[in-house]
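Note that one protein chain is taken out, while the other chains of the complex remain in position.
Chain naming follows the written order as A and B, and within any one chain the residues start at number 1.
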Amino acid sequence: MFSYATKVLGALTVAALVTAGVYYAVEGGRSGAVLLLILSAAAFFGLLTVVASGVDIAPHVPADAPPPERNAHTPGPAATGSAWPVITAGSAVLLAVGVATNEVVVYFGLAAVGLAALGWFSKAWADHPTWTPRVGGRVVDRFVAPLTTPVGTGLLTALIAISLSRPLLATDVAVAPWISLVVAIAILGACAWIAVKPRVTSSAVTAIAVAGAIALVGGGIASAAQGEREYHHKAHVEHPVEITAKDNAFAEQRVEAKVDDHGEVIVDFHNLDHDVFHNVALYEGETPDAPAVFNGQGFPGHEEKTYRIHVEPGRYTFRCDFHANMVGTFVVGGG
Amino acid sequence: MTDTARTANTGWLTTADHKRVGLLYLLFSLLFLLVGGALGVALKAELATDGVQIVGDNFSRLFSEHATVSVFLFLAPAWVGLASYIVPLQIGAARVAFPRALAFSLWLFVGGGGLLLVSYMVGSPGGTRSLGLTSAAPLVARRGGANDATDLWILALMLLSLAAVIAAATLAVTVLRLRVPGLTLRRAPMFSTATLVTSLGILLATPVFLAGLLMLFLDQHTGGRLFLPSTGGAPAVWQHTLWLFGRPEVFLLSLPAIGAACDIVATHARRGFLDDRPLQAAIGLFGILAFGAWWLPDNAARALVLPNPPVLNAVLGGVIGIVVLVLLGTVVKGRVKAHVSLLFVVGWILLLALAAANGIIAALVGVEGRAWTEGFLHTAVFGAPTLLVAGAVYHWAPKLFGRHLHQATGGAVFLLLFGGFALLGLGDFLLGYNDAPARLADYPPGEDWGTFATLATIGGVLLALGAVLLVADIVRALAGKARAAEEDPYEGLTLEWAAASPPPPHNFDAIPEVRSPYPVLDLRTGAAK
Partner (left out) sequence: MTTATAPAPAALPSAGGERPRNLIATGVALTCAGATMLFGALLAAYVELRSHTNEWVPEDVELDNYLGNMLVITMLLGSLTVAWSVSAVKRGEGRQAAAALTITAGFGLAFINLLSYTAARVHISPEDHAYGAIVGALAIALGIVVIAAIGLALLTMFRVRGSQVGPDNPDQARATAWLWHFATVASIIVWYAVIVRK
């Protein structure tokens, strides 16, 4: 027979259908008719669901049965609590706030919802009556460990590296090494304390780990918010190499330079010989037929010119094209 | 504490016990009632005095907030909370169908409610002239531009709608599948039956609202493509959406009240209903008619909630009239033991009668002033169910708190709430008969409406006092200061009175065999034989 719910939903199906027809005939509004038609369909779908979900018949009680008594049984076990519903709800709120305000928050929200759903599922899995340590172990071996071990380790490493690097980058150059020293000593000290104590409760270890994690991540976030310190690439600070020509000789036998970001070496050439023409030129080798890398224009002294020479790191010879005895070694290092 | 107790009650944040979740729903909803009520008092007080003093520039924002909070954050969740607590007890189940999902919906409600309040604090959702859900025209597509407040508002309502759908699905499946053997739907208590029909209605109506919110969001971010005619949109889209959500929602807020009223009366009359078939039919019919009134005239500038077309009004009045007649007959034929919750049922009937009487007058006389609508809202749509929320709390207090709520305080709460709603409604009705418009921050000088507005304000203040007193009484019971209750203090009829007060996490230690709609009554009379 039709249960109460079936009758109500059936009546709604018919009523919505009829109203759709009447509404369309009278008002002619298509969208309203569409809505009512779909309401009818939805009610019908609900009706099918209710019918399919089970029959609604009371067990037959014979007329001469004794009066009803209390049965000493409970209708079933109570529900077990979990933190995941509230965590998932919080993540959903975060996601909503993100959609309304900021795109970055959306990603955080999505990640949080995903993680929360995963946690919820894991808890439900573990709560299921068929869960046993053996089944759980098999699932961990087959699915969880192969996935979480590499991914988790990678994420953990990344988290530590990124969190630790932020304060190091935010503080002064002189301070940063001390910070890393302090962190290293703290880690060493905590582990040493744990190792030395005869008995350490798991809650103590957990507390230390949590405190450390909070300090690490918190410090990382705070430093990231503050921003990196100003630092200059070496290329921006010009370190010109000096070559001096005096008394028809170079003052330097060997010059070392470094290329900057543009692959250039800066040479300050001082000609201290009054009225004498000198220049500085770079060759790939010492032999006379070595290819030239750079030939500066000659000029009489007292004068100085600065050259920016585009050159690969390597070993070169510098000489004065006017005076064959003026030779030296020019070593160019990487930037 | 036993193992059972520990597994279920490991803290309020992590609980999946439907009783705790229901209680939290109820408590949070009362908190939001205080917020919404305070706003209402401020708005009415503003109207009662000349000049804009209290509200300032924020009229539309506060008006929208008052309406949205009162309905979405108080009335609907209060029923969800009561149903979550009581329904599994009434049907002899140990839990709801999806306990953690229900807990999830609770926290979504709390978070969404908080987000909604935040959206009103951040700015004016929909712009400075929008009235939110209470306007037929779409939210500010005419004023243009999305802002953070509007987006937060839309998303908060999406969260709240999602919470409603999840809770409704849970409750519906609970009633459909978890009834103890022997308790067919035909024999189920009226509150559970009403919860089932309400839940099915929510499942069908709320997704329409979600669709509307999605369209609203897109509309806001595309410059009015969907709703503004000038850019190719159509306001009728929004109106249809709002109508198909708003109309059922309004009735669905009253449907659990009918169920609660029936159960309260039967329990205290200490006999089964004279005939329960009309009651069940009435509940079902009410739910179906909730989707009625589908006439959207082309010139509709109508608000979300209006008096129905007169025909539907009359039918609904008839339906409730039948319910009242059966309840009256049950009381007359029963051995009534006075309880304050019966007062609330009487108040419910009186408020509905007040609204009906004014409805007839309005139909005969013809009302110009739109303020009349607010009167109808404050009495029939919002006031009557709220009275019964309080009545249900007082009635089921032994199960909810394990203690009796103070009867004298309950009487005071009743007087304050009933008086408050009656005065508020009267004031609005009188304003309407005197052609006062609705939704004004302040009445223009020279009109004589100040007295009526003052009347309404006094009503609002009484209401606020009543709400505060109710909350105080509940807090007192929760703190353990009230009189402890035994398992079956009223000589009840239905299964919830076979559980301890308050019930343990698994609800029942020993459950009676069910052979009729009144298993506890059968148990008592059978044992007496």
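Heads up, the rule we're going with is that a contact is a pair of C-beta atoms (placed from the backbone, for glycine too) under 8 Å apart; a residue touches a chain by one contact, two chains touch by 3 or more.
What you see is a predicted model; the values in this text were computed from it and never measured.
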Seminar exercise, completed: For the chain not shown, touching visible partners are A, B
Seminar exercise, completed: Among the options A:21, A:54, A:285 or A:300, the absent chain makes contact with A:54
Seminar exercise, completed: Sole touch to the unshown chain from A:8, A:35, A:116 or A:293: residue A:35
For this session: Determine which one of B:58, B:222, B:407 or B:454 touches the chain that has been left out.
Result: B:222
Exercise. Of the residues listed, A:135, A:151, A:185 or A:251, which one is in contact with the missing chain?
Worked result: A:135
Problem set entry | Residue numbers in chain B that touch the chain omitted from display | 2-4, 6-7, 10, 94, 97-98, 165, 169-170, 172-173, 176-178, 200, 203-208, 210-212, 214-215, 218-219, 221-223, 225-226, 229, 231-234, 236-237, 240-241, 244, 504, 506, 509
Exercise. Which chain A residues would touch the chain omitted from the figure, given the whole complex?
Worked result: 29-32, 34-35, 37-39, 41-43, 45-46, 48-50, 52-54, 71-80, 117, 121, 125, 127-133, 135, 139, 143
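By definition in this document, only the chains that are shown with their structure count from here on.
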Exercise. If you average the Cα atoms of chain A and of chain B to get two centres, how far apart are those centres in Å?
Worked result: 46
For this session: Within their complex, state which residues of chain B touch chain A.
Result: 4, 7-11, 13-18, 92-96, 99-101, 103-104, 106-108, 110-112, 114-115, 148, 151-152, 154-156, 158-159, 162, 176-178, 180-188, 193, 196-197, 200, 203-204, 208, 236-237, 240, 244, 280, 284-285, 287-288, 291-292, 294-296, 498, 504-515, 519, 522-523, 525-527, 529
For this session: Going by the contact rule at the top, pick out the chain A residues touching chain B in the complex.
Result: 3-5, 7-9, 11-12, 15-16, 19, 23, 27, 29, 31-32, 35-36, 39, 42-43, 46, 50, 53-54, 56-59, 61, 67-86, 88-90, 92-93, 96-97, 99-101, 120, 124
